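Encoded as structure tokens, here's the structure I'll be asking about.
Showing just some of the chains, left in place.
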Amino acid sequence: MLRVEERDGRVTSDPVRPTAMRSEGDAHDATSWQVRYEAVRAETLARAAPLSAEDQCIQSMPDASPTKWHLAHTTWFFETLLLRPHAAGYRTFDPQFHFLFNSYYEALGPRHPRPQRGMLTRPSLDTIHAYRRHVDQAVDALLRSTDSSTLDAIVPILELGLHHEQQHQELLITDILHALSCNPLLPAYLPAPTTLAPTGATTTGWFVHAGGIAEVGHEGSAFAFDNERPRHAVLLQPFAIADRPVTCGEFAAFIADGGYRRPELWLSDGWAAVQAGSWQHPAYWLAADDPRLAAHDRSTDPWHVFGLHGVQPMAPDAPVSQLSLYEAAAFAEWAGARLPTEFEWEAAAASASMRQMSGHVWQWTRSSYDPYPGFRPLSGAAAEYNGKFMVGQLVLRGGSVATPTGHVRTSYRNFFPPAARWQFSGLRLAKDL
Amino acid sequence: MLRVEERDGRVTSDPVRPTAMRSEGDAHDATSWQVRYEAVRAETLARAAPLSAEDQCIQSMPDASPTKWHLAHTTWFFETLLLRPHAAGYRTFDPQFHFLFNSYYEALGPRHPRPQRGMLTRPSLDTIHAYRRHVDQAVDALLRSTDSSTLDAIVPILELGLHHEQQHQELLITDILHALSCNPLLPAYLPAPTTLAPTGATTTGWFVHAGGIAEVGHEGSAFAFDNERPRHAVLLQPFAIADRPVTCGEFAAFIADGGYRRPELWLSDGWAAVQAGSWQHPAYWLAADDPRLAAHDRSTDPWHVFGLHGVQPMAPDAPVSQLSLYEAAAFAEWAGARLPTEFEWEAAAASASMRQMSGHVWQWTRSSYDPYPGFRPLSGAAAEYNGKFMVGQLVLRGGSVATPTGHVRTSYRNFFPPAARWQFSGLRLAKDL
Amino acid sequence: MLRVEERDGRVTSDPVRPTAMRSEGDAHDATSWQVRYEAVRAETLARAAPLSAEDQCIQSMPDASPTKWHLAHTTWFFETLLLRPHAAGYRTFDPQFHFLFNSYYEALGPRHPRPQRGMLTRPSLDTIHAYRRHVDQAVDALLRSTDSSTLDAIVPILELGLHHEQQHQELLITDILHALSCNPLLPAYLPAPTTLAPTGATTTGWFVHAGGIAEVGHEGSAFAFDNERPRHAVLLQPFAIADRPVTCGEFAAFIADGGYRRPELWLSDGWAAVQAGSWQHPAYWLAADDPRLAAHDRSTDPWHVFGLHGVQPMAPDAPVSQLSLYEAAAFAEWAGARLPTEFEWEAAAASASMRQMSGHVWQWTRSSYDPYPGFRPLSGAAAEYNGKFMVGQLVLRGGSVATPTGHVRTSYRNFFPPAARWQFSGLRLAKDL
């Protein structure tokens, strides 16, 4: 089994082989699909490997899912959308799994309630591993036996399934991190690194965009989600955008300046969240007097941060993370700046050489997650993949330390409700000119 | 006192004199401001006049406010932002009112909790009327005594206060209507009309817009809210937009076709709301077997609708109202269309002769309530007027039967959370071309 | 109309005539019933008289009801249980009132939801007054026309209705007091008295009971509720009971000694309530730094108390009131004593000359509200009067400043959930010997 570790600040499982999701040229070569399928599936297991069966079973809030559920649901996706319609003679592993591991597809019938996913001690983790092997063998057999015209028919759903599984690879990490954060022992997902990754930039540069008509959205025939399409022109005003995300050190200055006590900096819903939740700092930060620190580092650092390696002293130059949109927007207001729109972000990314666009934190934008003009959802059950969530959420751009290699694009639209605080979500500042 | 009634389907108080809010030419003539001030203030009282002291006191949900509170809060706005800073020697009516009738201005200190507004049986309605007279006299004296340079200084806040009061005139109507809808007797706000207003169009025309660059947002120096500014260019795709809102008859067909039972038509949050709230029809509709109908019309109409005149048979040609964004979007999906964006709506309104753009129902758009590029909030306490609400809400355009004459503009942006069901909110269909 | 005032510390409406509920000898004399009926009905109106229509309409929590609702519900009781079955030709005032003003009688059909009673601005207060007159005239006519055998048949329900109305007279006071306590102005129900009532005892005597078999429960044929029957023998251990209730001054000492911060004094549910509600003192006490004091007495008293006369300095010798059972039990624990059982209280009351048994505060006992051995509920709809509430509540004995004259007996069992804090509820200490 691949061993997951953090290298250069990223969760990854394989020092040699990139996950190969980027190669698109050989999309109709069954062998290359086999390789890609195996790589993606192995990465999921590698991410679960540091966790005990107990760890993999629990659910810490309705928004988060157990690791084991992610292992099973991604498998269910291939079984339901690929094997059952396309693999003649495929034997369903267990008919009850259709009820247990459907996430939100209304068209596919009733399902186990989301807040109850942590109750599934049975099927056991061993059984879920067997389920994965069963489906993997069937996919392998399907790809071995398929002719090129059949391959053409199944590649779209196969490819969607792989990107779908990569999305769950990220959620697997953020969800277990939330679960571990609910344990007063604050256990680590990974052992602490022997040397800290260089955390990068201390000075901020500003990239200036002259505005005007810009093309946004996914171009070409390579894979992209339906919500990235169609590519279309938008009209931008001149703006400047920071060449790196906001750092923990900068955010500590915001806190020290009373950031969490000054309503004028906050959106109204954000201020209500600050008061209702007694927010005083980012969700995974620990103040120096936090009793949970007693069993960890006893240094006198003013802040510690809980993360993949457990509790560590706050690294001033690292991008600040696990922010809600509310906190990101309040920081920007305090800094005399604003959040970029998703189109400003995309236009800048397309034309400039900015740092840390991806691989560190997702970056909240000031754009609500609305459909693009001419948006058409995928057909069949996959129609529910993106479109039905286009209300009440905001777009994040970039990609994080937990995002699988090769998964994201410049046009990629991540989205979460504005109060979400358990993702690797930070911000990049922008300004009017 | 002016008598409020419905004429041509609109709530209004004066058969002769328009509310005069449209005239902008004489903005620096104190006398004309006196006239405008008196007209707006009288309209508020006229809208409250059909209600007893008991009616004016209650609060039916945290989102809605008592009539009496609207009477007092709009007065507090003038007292706090106009008289106290600008009227030398002004005597505050009651220092406690500053706590009681501040709505949401953090900069102005703590305030009575919103969900507790219905507890204010004291001060009595008579006292609130005296408060209004006290402030009105002080404003009158201020305008009489002011020279033109002082007038220049106070006009912006005076004008804002008048538009603010007009907004509360609409809320006064929608809030009391919600309160009355919670009474199983379903009492009427106004007596039933002797003749029904002609409800208009049965055929739909489609206005076609060729797309391209369009200017949106408020232009010129006349009054507009900060959220309508700055005027800026946007790029539109070609689209068609219906020349009238969706009617009750059309919505009844959606219901009859299982609209409230088909998840594929709904946004995910919308479907959750349907299930959690057991929605089967618009909020103020009554099915034929509703026990509350027993004391009303016993006709065999399949639907009745509760409105300003109490319970009436559903009028098939009238615009459907009191819809949430979720219901509006599900209807559009069912109709093979979509909601327009706010910019499509505005561009169409600017160039075409469509029917019922305003004066019937606000029209949900598919645009989240985001800031315009270059948005700058007002200064001082008024900075909290609009900007801090720009998350989690969607834009409605148009204007309703409850909107005061002269209050709205083509660039006007109303906004509510997507689940709101107590406004005069309907929809107008749009299509890609 | 009678004028309600406080005399000798009690709410009452008539300086001359006792409410006459005590006379039982002439139970079969229709004229004497007319007198009693009129007196009780007048007392209810007298208690509502200091309140505006606005005051009488609101509901401050689901447990409390609007004054107007009390006026109507007590009337509905006579209409439904007395007039409709027994008054030939009685014309129902309004058929919809049966739905609106049924409190909790499942056998009498569906009813308006309890938490929505504050929504009933219609029927207006004037209409409810007309309803009362309509029913009063019909009862009067019934009593005038009845012969003695019919009188025998209706007296039980007539008498129950009068005692029922007296119970609502007390709730009318405690419910409006709660509503007024939710108003930051803390308005007074009655004007402040010119002279304070003497508040009594500062020294505590202990009455010693030798234990043994005691008879408890109601004896004889005079009116009593079903929950006071049957009279039966219980076996008591020797005990001592205080000859007066605990005073405000004593309770202030408990607070000063950290009473609200010491979990060892509290029942587990009580300690949870302290923490969830941030309790630091009795519900209607105001600490010296309470911002609501600014508009009232600016004396430097450490405590003020909100009551019938609004905000007054805490009277050290007055019985402490508006306590939950949790607070009463914690105080007793702190004082090295305990609460009496309801049978200890009753046995002591039957044999000793203690002070302030009734007329000041209800006294929490350490007895859960369980049925007596051989308990039989009333027949018909009245079966739901008491028995179905016999779980989750504790018994209070005595009677309060708000209890109508003549309403209570030594065997009387009042009951509330342990967290209730809006009644005139205090405690009397007891000890083992």
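Residue numbering begins at 1 within each chain, and the chains themselves are lettered A, B and C in the order written.
Definition applied: a residue touches a chain if its C-beta (ideal position, glycine included) is under 8 Å from a C-beta of that chain, and two chains touch if they have at least 3 such contacts.
Computed from a predicted structure; not experimentally measured.
Chemist: Please state: how many copies of the shared sequence does the complete assembly contain, given 3 in place?
Modeler: Altogether, the complex is made of 4 copies.
The rule is simple: only the chains that are shown with their structure count from here on.
Chemist: Could you tell me which chain lies farthest from chain C when each chain's centre is the average position of its Cα atoms?
Modeler: A
Chemist: Of the chains shown, whose Cα mean is nearest the mean of all protein Cα atoms?
Modeler: Per-chain C-alpha centroids compared to the overall one single out B.
Chemist: Rounded to the nearest 5 degrees, what is the angle of the rotation relating the C-alpha atoms of chain B to those of chain C?
Modeler: Here the rotation carrying chain B onto chain C measures out at 180 degrees.
Chemist: Taking the mean of the CA coordinates per chain, how far is chain A from chain C in Å?
Modeler: A distance of 59 Å separates the two centres.
Chemist: Please work out the Cα centroid separation of chain B and chain C, and write it as a whole number of Å.
Modeler: Inter-chain centre distance comes to 45 Å.
Chemist: Using mean CA coordinates as chain centres, what's the gap between chain A and chain B in Å?
Modeler: Here the centre of chain B sits 39 Å away from the centre of chain A.
Chemist: Which positions in chain B touch two or more other chains at once?
Modeler: In chain B, no residue touches at least two other chains, as defined above.
Chemist: Please give the residue numbers of chain A that touch chain B in the complex, ascending.
Modeler: Touching chain B from chain A are residues 104, 106-107, 213, 232-237, 263-264, 266-271, 325-326, 329, 341, 366-371, 373-374, 383-384, 388-392, 394, 418, 432.
Chemist: Show me the residue ranges of chain C that touch chain B in the complex, using the header's touch definition.
Modeler: Within the complex, chain C contacts chain B at residues 52-58, 60, 96, 99-100, 112, 116, 118-125, 179-180, 182-185, 187, 295.
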